[in-house]
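One structure is given below, represented as structure tokens, and several questions about it will come after.
Only one protein chain is missing; all other protein chains are in place.
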Amino acid sequence: MIGHGLGGYFVRRLLGSAIMLLLVMSAVFFADRQIGDPARMVLGVAATEEDVRELRERMGLEDPLWVQYRRFVLGMVQGDLGDTFRYGISKPFAHGGMPESRKTLPIAAERLPATFVLGGVTIVFAILVALPLGIYAAMRPRTAGDRTVNVLSLAGVSIVEYWFALILILVFAVQLDWLPTSGYGTPAHVILPALALSLRPIGRITQIARSSMLDELAKPHITAARGRGVPITRIASIHALKNAAIPIVTTIGDETVNVVTGVIIIETVFGWPGIGALTVDALAIRDVPLIEATIFLLVLIVLGINLVIDLAYMALNPRVRLR
Amino acid sequence: MAGRNSRHALRAAVLGVLALAAGPAYALGGGGELVIVANQEPQSMQAQVTYKEVNGVGLRNVIEQLTRLDPRTNEVKPMLATRWEQVEPRVWHFELRDGVTFHDGTPFDAEAAAVSINWLWNPENNYSVREMMGPQITAEAVDAATVAVITAEPDPLLPRRIYLGGVTSAKQILEDPASHDVHPIGTGPYVFEEWKQGQYWTATANPDWWGNTAEDPYGEIFFDRLRIVWRPEPIVRAAMVESGEAQVAMFLTKEECGRFDAKDGIKCIVKGSDTFLQFRLDYHGAAPLLADPRFRKAIFTSIDWEGIRLNLMGLGEALQGQMLPSVATGFHDGIRQYPYDPAGARAIVDELKAGGADIPSVHVSTRLGSTPRNGEMVEAMGAMLTSVGIPNTVAVEEPGVFNPRAVSKPTPERAYAWLHVQANPLMDYGATFGAHFSCGGIVSVFCDPDFDARVAEAASMTGKERHEALRALVKEGHDRYVVAPVGLLQRAYGVPEGFAWEFGPDHRIVAVNMRMN
Amino acid sequence: MAASSSVSRPGTTGEERQARVTARDLAAALARDWVVLLAVVFLVVLVAAAVLAHLLMPYDPLLPNIFAGRRPPFSETRGLDGGVQLHLLGTDALGRDMLTRLVYGARASLSVGVVAVAVSAVIGTTLGLFAGFLGGRVDTVVMRTVDAFQAVPSLLVALFVLFIIGGGLVNMVVIFALVRWVVYARLARGITLSYRESSYVEAARSIGATDLRIIFRHILPNMFSPLLVLATLEVALLILAEAGLSFLGFGLKPPEPSWGLMIARGREYLREAWWMITFPGLAVFLTTLSLNLFANWLRTITDPVQRWRWLI
Partner (left out) sequence: MAGAAGTARHPAQGERAGAVLREPLLEVEHLVKHYPVRGGLLRPGGGKVVRAVDDVSFVLHRGETLGIVGESGCGKSTLSRAILRLTEPTGGRVRFAGEDLLQLSRREMRARRRHLQIVFQDPFASLNPRMTVAQIIREPWSIFKGVVPRPEWDRRTAELLVQVGLSPDDAHRYPYQFSGGQRQRIGIARALTLNPKLVVCDEPVSALDVSIQAQVLNLLAEIQEKLGLSYIFIAHDLSVVRHISDRIAVMYLGKLVEIGTWQEIYETPAHPYTQALLSSVPVIEPEARGERIILKGEVPSPLAPPSGCRFRTRCRKAAAVCATEEPVLETRGAVGHLTACHFAAPREY
């Protein structure tokens, strides 16, 4: 049974994620067909029936639904999620009957690096802050320090992110003039948005780190180690942390996924040119193909994160056999 | 604020060193990069977008037109055309400036100008700039330096109207029309560099700009580079100027403006615009009662227009119950803003109800981000309508929902009101009626063939006669409760202290009219 | 309890402790922890105020008085009826009393949270219970669905669906219920699985109890406290989600006085009228913090081992 090993598991998991992605995108595909004629939406109410029909043909909307769906799925396999007729283009028929359009997936994929930078910095920062806090609290349970950490971490998950983001801009960019208000490009630009996004992960990871460390520290072998006179910080870092790692890693994964959702608002506030801001733009102009592309990538990222977390989980605890 | 000053000093020093090191490539410039923070990203970079400043902020630095408006007098002045005359009632000849080239190196001549003009106003293309068009415009080359612009009907406003149409490379239009959407190639003082969607677009100073050597340039190049960024949050826009990240922050609120003026190092520039805020109630609603002048009067008098203007619109001037200010052709001095009379409005509603009428629900919508606090305004309007017994819904709609409707022609399904901004740089009711009050108008709210006929008649007139004819139509429109003007907007910009900027009511963000002292 | 050491079956001690917790114990424990006590008092006051808003609040939450807009806290204005109005927390841009709107906003925000949580908890718990209890194909179908839902972040799904069907209170509740039921299903299934094979469920079966009876009499009561904890956390989460979606324009629609909408509106006045964004922001913060503190405490009180934490 072990012969199938990690590789087999990885392949199965990958297959599962692909099926998941297909399901989600199929749901998105059929949902999108419910919000009215995309061609009419592109051309506006003033366009003639003839123009609309021409664009519908060009968009493939005149085909039976199953043909459209098949094309959609096949396109997805080839990394083609269709064309936008709106983003960066305001009149599809502006060029002598040849409708202009652009592929959506490259437009959306171009935004990924910025989101990865922001998300990565956020999560790394959150881990660096949260782990020591959680361990600190766990080693002094029920003291004032523990209670403070507890309330602070709960406060972190209770705050409205964009509200906090605006306060950060006011304080650090305007009043103190330490950091740029918004934008993208230098390391200084990432600090405020990452700070705004990291509050929730810091809170959650601290909570989990604290409670799983508490569980671990209560176990007999730790008590025994203490009895042998091993210093408490060493106990925390070596003995307990290793065992407490699984719930912590799971939470880090969950929070990374939450950050992916969080960027939608935070990127807009900070003018951060990531996929989140693009999603908001696409929603605002009701650019259905572009929305599909952004959702595709966001779901792909989330599935990827889940996969990585599962593998980390397996690596940490080889005995755990997942379905 | 010592910190900020020293920081600015440092910044200036660094820039100075950089400028020295690079050495001026041409005599002008040396002002470093100009960063403008707008409230929204351009939806495209087409030449037609230049007709409205908010849809393509800064595009006028790359794309020029045949004529321009003088910032001080608002008169039509030469730009790419040096002279023009009406050779026939329907034909105008424009004599073109010599030695101008597009940024792609192709020469600007009559042939190129004709291609560009025909492209812009082409009914096939159906660009929204057509809302500003009177009779259909076409163009053809007369000789190398003269282009003829022909209108379907006589159009006395043409030299002013032609100022709205940006001129771009004919080579691009003919050979690569797709890139016209995203890569503007004009003749302006700045050469388009790149549009990083979601982030910024940039342009660099044009050493070969005709204005560098011409006798009558409309400005001079001070800034070496141009960068346009966008932030939807007003506080972020303001903060960017405060922290020195940008030099021009668009559309501050009245209160922000006051704060900027009170603070060292930054200031607020306020200027009246040609943009007015209006409330329109469609005349062709599904509910028959919407066509009843009594009901329309009830709606128009249930809203406290002056209260909304003073308390919510912020910076702006009153309008006298009509869309354009007193300088406009056709202005009627005999009418006043619709009075606020909730008791009277309620009485009408009660009377209609007593007569067995079914009061329809009115939907009041506005577009996200079109002007500060429009959400509050529609909310106030909704509450005021409710208080006189008119059911309603209000909404701030995303551009994707609002825009297609805003350019729709009247249909019987339309039974809604909207609050929106409209620019009328022509300051002439002929143009306003054409867009808003005619059956074929691209943003029309009103359709009455008889009214249309009289508008068409007035549009071909000139002088006093035109004024009187339009004036009568203004009065009629007012009495039919079609459009309630809320106010003429003033736009406010946050800039650093020492920033000089000369601009007219059209509020074009033209870098050659700006400098940093 | 003394004899419990001779019992090896895991979980038994947890049951013991749960069974021992009485209302009085809870009250005593609460009184010892003043931070949580404050949170509970805040929540009680908030719910009472929200329910009784129309009795407690003298002003209209919707009627604008545009000449009295943006007044700072403790201002007095002349109302539309000519009377003097005192605004403890100031007025908003349309001159409406902030406190009144906050209290009515509590109604909207709490009802979004509570109704959606109630609906999703009922759906999720039922499905999880039956999946765990019946096992086999039902379990496979339900759990695969749960996995599918959990693979996609629910806020993203909510955003997309609200984009398709439009915002508003009812749609929001429906969407939240549809995307959040999975957390209850997981929890309920986990608990059901751990009790399904337990001796006392077997004992119930041996006396001829039907499946329904076993579920309702013997399994469901064990879920009560973990479900309560989870539901409390979920209310907090949904209040935050409401704020986020309203910010993007896909949540509640004006003129409804919701906290999310008030924050979204207030952000334009951050500099000149700090109270317009600060108070609704604080309302959301304090409410979610209180809910989180309460849930955290409840969890510790009812199950010190935090066994079921794994089930979320």
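Note that the chains are named A, B and C in the order they appear, and that numbering of residues resets to 1 at the start of each chain.
Here, contacts are C-beta pairs under 8 Å (C-beta built on N, C-alpha and C of every residue); 3 or more make two chains touch, one makes a residue touch a chain.
A quick note: this is a predicted structure, and the numbers were derived from the prediction, not measured.
The chain omitted from view is touched by exactly one of C:192, C:222, C:258 or C:288, namely C:222.
Note that of C:126, C:198 or C:300, the residue touching the chain absent from this view is C:198. Shown as candidates are C:57, C:193, C:209 or C:228; the residue that touches the absent chain is C:209. Along subunit C, the points of touch with the absent chain fall at residues 1-4, 6-7, 9, 12, 15-16, 18-20, 198-200, 202-210, 213, 217-218, 221-222.
As a convention for this text, only the chains that are shown with their structure count from here on.
Centre-to-centre spacing of subunit B and subunit C amounts to 47 Å, using the average Cα coordinate of each chain.
Look at where the CA atoms of subunit A average out and do the same for subunit C: the two points lie 23 Å apart.
Put simply, the C-alpha centre of subunit A and that of subunit B have 39 angstrom between them. Under the contact definition stated at the top, the residues of subunit C that touch 2 or more other chains are 267, 270-271.
Across the assembly, subunit A contributes 166, 170, 283 as residues in contact with two or more other chains. If you check the complex, the residues on subunit C that touch subunit B are 62-64, 66-67, 69, 93-95, 249, 253-255, 265, 267-273. Residues of subunit B touching subunit C in their complex: 233-235, 238, 253, 255-256, 259, 304, 307-308, 310-312, 368, 372-373, 375-376, 378-380, 382-384, 386-387, 394-396, 398. Subunit B meets subunit A in the complex at residues 3-4, 7, 41, 43-44, 46, 49, 124-127, 177-178, 180-182, 195-199, 229-233, 235-236, 239-240, 242-243, 245, 368, 398-401, 403-405, 407-409, 411, 442.
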